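Of the protein chains in this complex, one is absent; all others appear in place.
Here is chain A:
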(Lines give C-alpha, C1' and ligand atoms only; values in the text may rest on other atoms or scores of the structure.)
Protein backbone atom coordinates (compact mmCIF):
# COMPACT_ATOMS: atom_id res chain seq x y z
CA UNK A 1 0.00 0.00 0.00
CA UNK A 2 1.03 3.56 -0.49
CA UNK A 3 1.58 4.25 3.18
CA UNK A 4 4.18 1.49 3.31
CA UNK A 5 6.36 3.21 0.75
CA UNK A 6 6.13 6.54 2.49
CA UNK A 7 7.37 5.08 5.73
CA UNK A 8 10.60 3.83 4.28
CA UNK A 9 13.51 5.99 5.21
CA UNK A 10 15.17 7.92 2.44
CA UNK A 11 18.87 8.49 2.27
CA UNK A 12 18.57 12.28 2.41
CA UNK A 13 16.53 12.01 5.53
CA UNK A 14 19.12 9.80 7.16
CA UNK A 15 21.78 12.33 6.28
CA UNK A 16 19.77 15.17 7.71
CA UNK A 17 19.09 13.32 10.92
CA UNK A 18 22.73 12.38 11.14
CA UNK A 19 23.77 16.00 10.89
CA UNK A 20 21.22 17.20 13.34
CA UNK A 21 21.57 14.58 16.01
CA UNK A 22 24.98 13.04 15.49
CA UNK A 23 23.79 9.45 15.36
CA UNK A 24 25.51 7.05 13.04
CA UNK A 25 23.91 5.39 10.05
CA UNK A 26 23.45 2.04 11.69
CA UNK A 27 21.93 3.56 14.77
CA UNK A 28 19.44 5.53 12.74
CA UNK A 29 18.30 2.45 10.90
CA UNK A 30 18.08 0.49 14.12
CA UNK A 31 16.02 3.13 15.79
CA UNK A 32 13.89 3.43 12.71
CA UNK A 33 12.94 -0.21 12.92
CA UNK A 34 12.04 0.33 16.56
CA UNK A 35 9.98 3.34 15.54
CA UNK A 36 8.05 1.35 13.01
CA UNK A 37 7.47 -1.50 15.42
CA UNK A 38 5.95 0.95 17.88
CA UNK A 39 3.90 2.61 15.18
CA UNK A 40 0.91 0.30 15.11
CA UNK A 41 -1.17 2.64 13.02
CA UNK A 42 1.47 2.68 10.32
CA UNK A 43 1.03 6.32 9.58
CA UNK A 44 4.64 7.32 10.02
CA UNK A 45 4.05 8.99 13.34
CA UNK A 46 3.63 7.91 16.90
CA UNK A 47 0.77 8.92 19.11
CA UNK A 48 0.57 8.84 22.86
CA UNK A 49 -1.22 5.51 22.83
CA UNK A 50 1.64 3.95 20.94
CA UNK A 51 3.96 4.90 23.73
CA UNK A 52 1.60 3.81 26.43
CA UNK A 53 1.51 0.38 24.91
CA UNK A 54 5.04 -0.21 26.11
CA UNK A 55 4.49 -2.21 29.31
CA UNK A 56 7.47 -1.07 31.34
CA UNK A 57 6.64 2.53 30.70
CA UNK A 58 3.30 2.06 32.38
CA UNK A 59 4.88 1.20 35.70
CA UNK A 60 7.50 3.89 35.46
CA UNK A 61 6.61 6.74 37.84
CA UNK A 62 7.66 9.30 35.30
CA UNK A 63 6.12 7.48 32.36
CA UNK A 64 3.59 10.11 31.41
CA UNK A 65 6.03 12.94 31.61
CA UNK A 66 8.57 11.14 29.48
CA UNK A 67 5.95 10.46 26.85
CA UNK A 68 4.94 14.09 26.89
CA UNK A 69 8.49 15.16 26.37
CA UNK A 70 8.50 13.54 22.95
CA UNK A 71 5.59 15.54 21.69
CA UNK A 72 6.24 19.15 20.80
CA UNK A 73 3.85 21.65 22.30
CA UNK A 74 0.26 20.96 21.58
CA UNK A 75 0.74 18.27 19.03
CA UNK A 76 -0.46 14.72 19.22
CA UNK A 77 1.82 13.05 16.78
CA UNK A 78 5.55 12.79 16.63
CA UNK A 79 7.33 11.80 13.47
CA UNK A 80 10.64 10.08 13.18
CA UNK A 81 12.62 13.30 13.12
CA UNK A 82 11.09 14.43 16.38
CA UNK A 83 11.61 10.99 17.87
CA UNK A 84 15.29 11.07 17.02
CA UNK A 85 15.67 14.64 18.16
CA UNK A 86 14.47 13.75 21.63
CA UNK A 87 16.56 10.61 21.81
CA UNK A 88 19.60 12.55 20.73
CA UNK A 89 19.78 14.07 24.16
CA UNK A 90 20.80 10.71 25.52
CA UNK A 91 23.65 10.02 23.24
CA UNK A 92 26.93 9.65 25.08
CA UNK A 93 29.19 12.64 24.87
CA UNK A 94 32.13 12.00 22.60
CA UNK A 95 35.50 13.33 23.57
CA UNK A 96 36.40 14.33 20.06
CA UNK A 97 33.13 16.09 19.55
CA UNK A 98 34.37 18.94 21.57
CA UNK A 99 36.98 19.51 18.93
CA UNK A 100 35.03 19.07 15.76
CA UNK A 101 32.08 21.20 16.73
CA UNK A 102 31.73 22.94 13.40
CA UNK A 103 28.39 24.56 13.85
CA UNK A 104 27.82 27.27 16.40
CA UNK A 105 24.93 25.57 18.09
CA UNK A 106 25.64 23.17 20.87
CA UNK A 107 25.06 19.54 20.02
CA UNK A 108 21.89 18.10 21.42
CA UNK A 109 23.70 15.80 23.78
CA UNK A 110 25.85 18.38 25.51
CA UNK A 111 25.73 18.51 29.23
CA UNK A 112 23.68 21.67 29.32
CA UNK A 113 21.13 20.33 26.89
CA UNK A 114 20.84 17.08 28.78
CA UNK A 115 20.19 18.93 31.97
CA UNK A 116 17.76 21.22 30.23
CA UNK A 117 15.80 18.21 29.06
CA UNK A 118 15.60 16.88 32.60
CA UNK A 119 14.69 20.32 33.87
CA UNK A 120 11.79 20.54 31.50
CA UNK A 121 10.43 17.32 32.84
CA UNK A 122 10.11 18.95 36.21
CA UNK A 123 8.95 22.28 34.94
CA UNK A 124 5.62 21.54 33.34
CA UNK A 125 4.38 25.08 32.93
CA UNK A 126 7.59 26.09 31.17
CA UNK A 127 8.23 29.15 33.23
CA UNK A 128 11.87 28.23 33.64
CA UNK A 129 11.46 27.65 37.32
CA UNK A 130 10.69 24.57 39.36
CA UNK A 131 8.16 25.74 41.87
CA UNK A 132 7.39 24.00 45.12
CA UNK A 133 4.25 22.49 43.70
CA UNK A 134 6.00 21.09 40.70
CA UNK A 135 8.62 19.58 42.95
CA UNK A 136 5.94 18.14 45.18
CA UNK A 137 4.27 16.52 42.22
CA UNK A 138 7.46 14.82 41.15
CA UNK A 139 8.21 13.70 44.69
CA UNK A 140 4.76 12.29 45.05
CA UNK A 141 5.17 10.30 41.86
CA UNK A 142 8.50 8.90 42.92
CA UNK A 143 7.64 8.10 46.48
CA UNK A 144 4.23 6.53 46.23
CA UNK A 145 1.06 6.96 48.19
CA UNK A 146 2.05 5.96 51.68
CA UNK A 147 3.80 9.14 52.62
CA UNK A 148 1.84 12.10 53.86
CA UNK A 149 1.70 15.45 52.20
CA UNK A 150 3.35 17.16 55.10
CA UNK A 151 6.34 14.86 55.06
CA UNK A 152 6.76 15.44 51.34
CA UNK A 153 6.25 19.11 51.91
CA UNK A 154 9.11 19.28 54.35
CA UNK A 155 11.35 17.38 51.96
CA UNK A 156 10.41 19.75 49.16
CA UNK A 157 11.05 22.75 51.37
CA UNK A 158 14.42 21.50 52.32
CA UNK A 159 15.30 20.73 48.74
CA UNK A 160 14.38 24.20 47.60
CA UNK A 161 16.15 25.74 50.52
CA UNK A 162 19.36 23.94 49.69
CA UNK A 163 19.28 24.84 46.04
CA UNK A 164 17.76 28.29 46.04
CA UNK A 165 20.49 30.84 45.70
CA UNK A 166 18.50 33.96 44.97
CA UNK A 167 15.79 33.28 47.47
CA UNK A 168 12.78 33.32 45.22
CA UNK A 169 11.46 30.03 46.54
CA UNK A 170 11.88 28.27 43.22
CA UNK A 171 14.70 26.47 41.52
CA UNK A 172 15.83 28.10 38.31
CA UNK A 173 17.79 26.34 35.63
CA UNK A 174 21.12 27.78 36.73
CA UNK A 175 20.48 26.73 40.30
CA UNK A 176 19.51 23.30 39.04
CA UNK A 177 22.76 23.04 37.15
CA UNK A 178 24.74 24.20 40.11
CA UNK A 179 23.24 21.58 42.40
CA UNK A 180 24.14 18.84 39.98
CA UNK A 181 27.62 20.07 39.26
CA UNK A 182 29.18 17.29 41.28
CA UNK A 183 27.14 14.63 39.58
CA UNK A 184 28.57 13.04 36.49
CA UNK A 185 25.69 13.94 34.24
CA UNK A 186 27.44 12.88 31.07
CA UNK A 187 27.50 9.36 32.33
CA UNK A 188 24.21 9.34 34.17
CA UNK A 189 22.19 10.66 31.27
CA UNK A 190 23.65 8.58 28.51
CA UNK A 191 22.49 5.31 27.15
CA UNK A 192 25.27 3.11 25.98
CA UNK A 193 23.44 1.58 23.10
CA UNK A 194 23.03 4.93 21.50
CA UNK A 195 26.79 5.18 21.27
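Everything below uses one rule, namely that a residue touches a chain if its C-beta (ideal position, glycine included) is under 8 Å from a C-beta of that chain, and two chains touch if they have at least 3 such contacts; residues count from 1.
By our rule, contacts and distances are computed from a predicted model.
One chain of this complex is left out of the view, and of "Sodium/hydrogen exchanger", "CENPN protein", "Transmembrane channel-like protein" or "Transporter", the protein name its UniProt record gives is "Sodium/hydrogen exchanger". Considering A:22, A:44, A:82 or A:153, the position touching the chain not shown turns out to be A:153 (whole complex). Within chain A, the residues in touch with the undisplayed chain are 31, 34, 37-38, 51, 54, 56-57, 59-63, 66, 87, 90, 92, 95, 118, 121-122, 138-139, 142-144, 146-148, 150-151, 153-155, 157-159, 161-165, 167, 169, 176, 179-180, 182-184, 186-195.
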